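Pasting in a structure now, in structure tokens, and then I'll have a few things to ask.
Removed: one protein chain of the complex. Kept in place: all other protein chains.
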Amino acid sequence: MTTASIGNETAIASTQAPVVKLTMLLSGVVFLLMMVFGLIMRAAQGGLIELDPEFFYLLLTAHGAGMVGSAALSGAAILWYFSARYLDLRGGIYLGFLGLFLLGVVLILGSIFVGGYGGAWTFLFPLPALSGGLWEAGAAVAFCLGYVAIGVGFLLYYLELGLKISARYRGLLGGLGWRYLFGGSDADLPPPTIIAASSVLVFNTIGIVFGAAVLAASIVNLLFPSFAVDPLLAKNAIYFFGHVFINATIYMAITAVYEILPTYTGRPWKTTRVFVGAWAAVVIFVQAVYFHHLLQDVNMPAWTLAVGQIVSYASGIPLIGVTVFSLAVYIKGSGLKWDLPVSLLTLGVIGWGVGVIPAIVDGMVAVNKLMHNTQWVPGHFHTYLLLGEVAMAFGFAAWLVRDAARQTMSGLDKLVFRAYVLGGAGFTLIFLWSGASSIPRRWAVHYEDWQFQSQLASVFALVVILATTVLVLRYAIGLLRRSP
Amino acid sequence: MQTTILLITLVLMAGVLTLILRTVRATDGPAPSQTVNRTRSWLIWAMIAGGVIISVASLREWPHADAGGDALVVNVTSGQWWWDTDTTEIPLGQQVEFRVTTEDVNHGLGIYDPDMRLVAQVQAMPEYINKLVHTFDEPGTYQILCMEFCGIAHHDMTYEFDVVEAN
Amino acid sequence: MIRLASAAAAFLAACLAQPWVAGDPVVHVLVQFPLLAAAGYLLAIGQRVPPSLTGPLLVVALTTAAIWMLPRSVDAALADTGWHLAKFVTLPLGFGAPLALCWPTIGPILRGFLKAQSVSMLLFLGFLYTHAPVRICNSYLVDDQVRLGLGFVWAALALTAIWMIPVLFGRMPEIAKEERYEFSRHG
Partner (left out) sequence: MIRHLIPTSVAVCLGVAALWQATDGLRAITAEGARRVQVADNPQPVSQVMLETMQGDWRALHGPSPTLVEFIYTTCPTICQASGGDFAELRDHLSQAGLSVPMYSISFDPEVDDLSALQSYGELHTATGAPWTIARPVPADLPQLLKTFQVTVIPDGWGGYEHNIAVLLIDAQGRFAGAFDTRAFDDIRDAVEAAL
């Protein structure tokens, strides 16, 4: 099944291709816009521009929600595209997902820029209800409803995947590869993409169902303030949902590497026992690790914090020991010719693998005491998002419009790729450096001593934005050229 | 401390990066040898062993240790967007237990030394009292900055106290 | 015949639970409500309705469920005779029966969504009843409120288990139907 499917994407995936291509354009444009928001925030922190703090925090909220959203959207598009190689997925469901997603985007953007909601993408209880007079409860409700719409869209998406996987591979246990892992039979073994799809749909559906409960509680609290929830319980639920959701984006996007890299190396990405085991570990770890967001909540039972630290570390093992290691093994000596898509996809895996290190370090209780909520935190997640998920998404997009006749990188491609890598690396390293300099995150105004780093970061951000602009334009032009 | 953490992290990142890049760039070299699966198992077991050692070493002494019996208790309350403490003078070398809470939304109590380096932090939560134990060994004016996003004046939510030598 | 008998039995059991509902919200909400719904469900199961009624029937069922989820309705059923009678009519005929009538014609995605939604709502109610700083129902004590909240959480877990096990092992009826189609396509 795995080997047979290489290169036949035209046959099955073609019906899904137009909407997926459109989605990637949409995500690309949103990524770019949100990067501009990011640059504005960094420039304001660097004192390069004047920005009203209220507007800064609106941008902060939009940047967070928008980036998580477009990462999720691009990841979902990638996973759908490749799952359709093995499953007879219904395009109508995808359109429903996309429609609900866009409805959610409208509600969220409206709540932020019309309603003035600036309570950050994490909507940490009880901040949405206690704005200090900046926004009305209605704006926060609209924001939550936006999330609900996106959640419902994803639920439909995962239900379709789940039903089709369950039917095709004899239950989700088959799709997860656990029959093979525990039963030993490799009959009808699913390809890596299906293992990934099954794993993501399991943990993200749990996350969404939980998230819906939390959102309902938040909405009730906003409308009927006497219904407060326990703040610590709310914090747990919000971080569980948020952590699982943002992690799912990258675990969906990685399927692009499983499916595209073999066409370059000629070596199919195999479903091995280690591979299935690694994904089984991911399903557990992604749900258990969210405690590392609560290491400074000393009222949590001590064992949860220990679990947070240990599972943070453990999450790195399947990533570095299996995904990154396999990538290296598949590439080494394959005679692969580097072009833009495969370079970006490889960058995505490396950025993810390297970016997890500062995350693991920060996941230690003792370190967290000094690094929590400093710029170290955006430092590590920008490494594995900007240089990880986003790179994979642009790699996939570039692959969708690749010119089959040419096998190398043009001069412009090389320049863009290098600019993206250097700009991204510089940008994220400054975050880490700033975190080590104790600069707090999410501050609209920076003290003078901190401004130099923000100014430097703005320069790197500008480089990333320029490179991204070319990537998006290149993709858009590619779409036009290939359309009849 | 932060510098050490940064350096260790950068070294680890550079190490992993170098290893990957060496293999990834060897597209025209020899294919991986037959022992590659053994190498992978070795890597995974080494990471597990390393994890056990790091976990035991870093958690055996619990980082959120309780205060001793003679600790000075300082109550800290907060709200949008202010801090308030029992005292603004804390004796040098005396173990202090901060009992932190808030009247409205989540805040984060970040204690900065006179060089603006974060020395300790804990979350401030409504309905809960979070304890933070710290012993100051440098005199001077310390600052409290808010570490958890709490609305429009988050960055203005600062406070000062002094660490003074006991007479 | 068995169907009608079991519907009647469920209704009778719900009536027999009545002496305890004023003292214990768990009996009221998690025993009597489901029994009444089951009575209506059993009454209508297997009956055919025109497909154009599927949507309206589902909406009726969801609206009834939503109204009975409101704490004030639970209170009203104890304090007000009209609401008391309405409970015995609307839960079987406004929730259980319409659900049974529309369920066979609902697609698997919508079914999955409704199942996920009900788990989510039960968890949310669990949240609310275990952690509300105020008494939610005037008719019940705070301790009972917490027990009811935990009951909602257990119900959510039980439903998750019941619904997930067939998906994990791939023995869902709707899947079996689609399986033939799948194999004809890929086989």
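As written, the chains take the letters A, B and C, and residue 1 is the first residue of each chain.
Simple rule for what comes next: contacts are C-beta pairs under 8 Å (C-beta built on N, C-alpha and C of every residue); 3 or more make two chains touch, one makes a residue touch a chain.
Keep in mind that this is a model prediction, so the values were computed, not measured.
Listed by label, the shown chains that the missing chain touches in the whole complex are A, C. Looking at C:Val59, C:Val89 or C:Leu150, the residue that reaches the missing chain in the full complex is C:Val59.
Even with one chain removed from view, chain A keeps its contact list with that chain: residues 220, 223-224, 226. One chain is missing from the display, and on chain C it is touched by residues 51-56, 59-60, 62-63, 66-67, 70-73, 75-76, 79, 134-142.
By definition in this document, only the chains that are shown with their structure count from here on.
Chain pair with the highest count of contacting C-beta pairs: A-B. Chain A and chain C have centres, each the mean of its CA atoms, that are 36 Å apart. Mean C-alpha positions place chain B and chain C at a centre distance of 47 Å. Within chain A, contacts with two or more other chains are made by residues 230. Across the assembly, chain C contributes no residue in contact with two or more other chains. Partner chain B is touched in their complex by these residues of chain A: 53-54, 57, 60, 118-120, 124, 126-127, 130-132, 134, 230-232, 235, 274, 296-299, 302, 305-306, 309-310, 313-314, 316-317, 320-322, 324-325, 327-329, 331-336, 338, 346, 350, 353-354, 357-358, 361, 364-367, 369-374, 432-433, 435-438, 440, 442-445, 447, 449. Here chain A touches chain C in the complex through residues 86, 88, 93, 152, 155-156, 159-160, 162-164, 166-174, 205, 208-210, 212-214, 216-217, 220, 226-230, 233, 237, going by the rule given at the top.
Only residues 1-3, 5-6, 8-10, 12-13, 16-17, 19-21, 23-24, 26-32, 36, 40, 43-44, 47-48, 51, 54-55, 58-59, 62-64, 80-81, 104-106, 108, 110, 112, 116-123, 125-132, 145-156 of chain B touch chain A when the two sit together in their complex.
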